[in-house]
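Every protein chain but one is kept in place in this view of the complex.
Let's look at subunit A:
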């Protein structure tokens, strides 16, 4: 068997690839579900029902998808430019930190300004966090995979220090958590009596805007050229360094915004378990979406659905909700294979 590159992959194949990958992942994980002794079809039925089967389930899935869309976009934007940002988790916490400070009672900003400032401040904090590694990369060739990954731990320890110290909520019964943001800093709910907030619209809007920038503007044009062949881009006269730094600000900013939106839209305060790995899951989301900004929305909703649905399923059956992690990881692996098959054709030699 040999692989031959396809001259051009038809749209149908590119759309079918993720669907096929997910079906393959579900089939593979069915073996694990069957191993627990649970009936496979019923288990998957409960998973789907728990993810999208009711108004409550659906809003929960979308609530969970909101930060995933943003971190997915963060990864997609950076990976497109071959800036390997593994630090979205840290940038998310920096964004959340900025939002909690700007939206808290400490500063007491005017009510009309507090929400925009908290969100913009969060995005800026995330962007600046990634700017450091990006500058080191373009200036000295320091590997950003290492620096961004390690910065995650630095940020988490910084947050931990602040939550035990300067930012600790005096009314928090000794728990390491910050004081809540003021009411004016809260993102409005999208649907009454659910947890779904306006952050979702923000994330969807950003996905569309990023897609338009990517395909229609000279900004996106430069980004794609620099990502695909920096040497040719530099030869043609494109500002490669500026594109890299710009991408870093954008990618980090999206991750920071994810943190700020979680604080302002959902939690109201900052704890160390604000994010169950949204930053890392964003990488999976971006890969599933083949780095396409609109694909990120679908991939994020899918992954959020798996997590929310698996929780529901595990309450009704003896299948642990870790199956969600396995499913997501298997989907990613299947997606990598499907992506290969979309670009190449299998031939018998």
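Quick notes
Operating definition for what follows: a residue touches a chain if its C-beta (ideal position, glycine included) is under 8 Å from a C-beta of that chain, and two chains touch if they have at least 3 such contacts; residues count from 1.
What we mean here is this: contacts and distances are computed from a predicted model.
Here one chain is missing from view; checked against "Sigma-70 family RNA polymerase sigma factor", "PocR sensory domain-containing protein", "Simple sugar transport system ATP-binding protein" or "Ligase-associated DNA damage response exonuclease", UniProt names that protein "Simple sugar transport system ATP-binding protein".
Contact with the omitted chain, checked across A:158, A:234 or A:326, is made by A:234.
Summary of contacts with the chain left out: across A:11, A:31, A:173 or A:218, the touching residue is A:218. Contact between subunit A and the unshown chain involves residues 4, 7-8, 216-219, 221-222, 224-225, 228-229, 231-238, 349.
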